[in-house]
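Take a look at this one; I'll ask things after.
As you look at this complex, bear in mind that one protein chain is not there, while each of the others sits in place.
Moving on to subunit A:
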Amino acid sequence: MATYLEFIQQNEDRDGVRFSWNVWPSSRLEATRMVVPLACLLTPLKERPDLPPVQYEPVLCSRPTCKAVLNPLCQVDYRAKLWACNFCFQRNQFPPAYGGISEVNQPAELMPQFSTIEYMIQRGAQSPLIFLYVVDTCLEEDDLQALKESLQMSLSLLPPDALVGLITFGRMVQVHELSCEGISKSYVFRGTKDLTAKQIQDMLGLTKPAVPMQQARPAQPQEHPFVSSRFLQPLHKIDMNLTDLLGELQRDPWPVTQGKRPLRSTGVALSIAVGLLEGTFPNTGARIMLFTGGPPTQGPGMVVGDELKIPIRSWHDIEKDNARFMKKATKHYEMLANRTAANGHCIDIYACALDQTGLLEMKCCANLTGGYMVMGDSFNTSLFKQTFQRIFTKDFNGDFRMAFGATLDVKTSRELKIAGAIGPCVSLNVKGPCVSENELGVGGTSQWKICGLDPTSTLGIYFEVVNQHNAPIPQGGRGAIQFVTHYQHSSTQRRIRVTTIARNWADAQTQLRHIEAAFDQEAAAVLMARLGVFRAESEEGPDVLRWLDRQLIRLCQKFGQYNKEDPASFRLSDSFSLYPQFMFHLRRSPFLQVFNNSPDESSYYRHHFARQDLTQSLIMIQPILYSYSFHGPPEPVLLDSSSILADRILLMDTFFQIVIYLGETIAQWRKAGYQDMPEYENFRHLLQAPLDDAQEILQARFPMPRYINTEHGGSQARFLLSKVNPSQTHNNLYAWGQETGAPILTDDVSLQVFMDHLKKLAVSSAC
């Protein structure tokens, strides 16, 4: 391995893991002084086309509290057919099937290149995937029409044996029975009444069959599909029915008087969806897909009243503690989310409306269950349509890029303990010897449940070094972590992916350089950002910023090279050089700044931030800016106002938006129509280039970004202007005296000012 960069990249490609530190400080005290915790970003289902799953089951350590999986790091005694667990040092006998094992005849899991390996489990009944559509009918006619079409389209994308169900809601909630011929049946619930799971199941008539089932327990798995057959049907059976049913969906018929919002019972609808699945298919992969076109306005989980004159809560209201429904609603959805998670189902939220839809309150449904959250202006936009379509894309094997009901089990060697995880997961509350008492993110457990995940779902997992300073680890010692992910593959198989990684320990006092060099500032930035965002969910914004700042300053103090009290002397090594800049943009990002964002938007952004992998997360923190000009090929440029030049076209990718910005001159040229003139074909190509690149990004990304095509002076240029570093503002424009770049009308500090302050604070001995 030539450089740490390559090492990091290689590890990421193989294991889907990025550590903040790739050489670990060997004592607890030193580790805390490193400021950035030892942590990693784990993409449990990272796509590995080169990794065919093995068709057998993993070999587990026999110690009941350990149960680690046999891995390449284990010491194996081929003669005695024994292996030693590298986590608990338990010596284990190989199972009989491994009788022929030898140095030359190793099972895959012992080979170093299989530090990540996937097992396929044949046992157990395979239950089909379940898709339960929960559809809001309080939509405008064209919106509803578009949504209906999307839904109908999605039927063609689902696996034919998948079970599908349909719940529609408005003022009432209707659970549609799909099996019937002729007359279409649905069970209707009042939208204002909170029902317990038991009540819901009683009312849907789901409890009766349970009685005979208990008597005939052995037959239970077989009977399962029939239990709920009325509401969840194999797609191939009711394809036509359902298509018709969707086609006939009408807008909620209850009159909405002037000055009122339609009554929308999202809370009850979700509750019923959850209850339905809970009663019929617990612990099987199921996806509840909530399509909503506005805020819940009645019943449990209502976010705003139906009086239009009272607007939906804003950040301002929340700060003033003036959002009267928020707490109750949040509690309702949290309760649902937890139940859903406990059953291994996930909830997607597709919210398309011009105003807020209550994502703030509902966010936990998606966040805790690993569901998707999609926000758009209307169902009748390509943004929604394509995003939705993209959910059903398939991988190289022709399998859906989705997995269900995963549990992530983390095992560590003794020097480490698990502090917590941040990502689309819930704690399974499994206490074990390797669980730290200090929590970062969702802690107190070594197992998490991730009910829905896809190949990019990424968790931040935080560790604590517990090795005491006075118990040094022998030179060359390695710490190991094993991630065991049980999940239901989209092909309905149960699978287990095991990733075992090891890193060197280093004494921070003597080998600080090593540790420093092995710092992964990108991963660190994302991991810190996740911590910050996690805190921001529960704390006041300024506190989080202060905390971030302090961490940054401490990090600079620790790893910077400088003379005391001399800001000018401050230097950071290469492995740290970008980190302050990430932090600068993070501070300005919508994840921590709520200004100009609605609570829903904040929730939406944070949701995605907490589940995307490193690359995407970085884009979110610090958008990428490409510049197109006649002067050469497109090049990435600084996210800085100075990059905004008249003769350039800029393409900015913030993950959520793709902005194409034509500089002043370019815009004028285009207006003059040069692109249509044959002699200026190159201009046409120039104009086309960013469009093509944007298209490429649009194709690949989920959720589909908002696509913005603007030009100098255009109103939409604000998307760009608000992101770039305001190096030129109305305050310093003339001071700089340059013609280049565009001034930004803002009082925000620029990166330069930020860095100056940072240097000053870092070198100050006062801190």
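Basically, a residue touches a chain if its C-beta (ideal position, glycine included) is under 8 Å from a C-beta of that chain, and two chains touch if they have at least 3 such contacts; residues count from 1.
By definition in this document, contacts and distances are computed from a predicted model.
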Write down which listed name, "N-acetyltransferase domain-containing protein", "Serine/threonine kinase 19", "EF-hand domain-containing protein" or "SEC24 homolog C, COPII coat complex component", is the UniProt protein name of the chain that is not shown. "SEC24 homolog C, COPII coat complex component"
Residue touching the undisplayed chain, where the options are A:49, A:64, A:99 or A:182: A:182
Of the residues listed, A:52, A:205 or A:636, which one is in contact with the missing chain? A:205
Which residue among A:49, A:96, A:253 or A:673 touches the omitted chain? A:253
Residues of subunit A (touch criterion as defined above) contacting the omitted chain: 172, 174, 177, 182-190, 193, 195, 199, 202-205, 248, 253-255
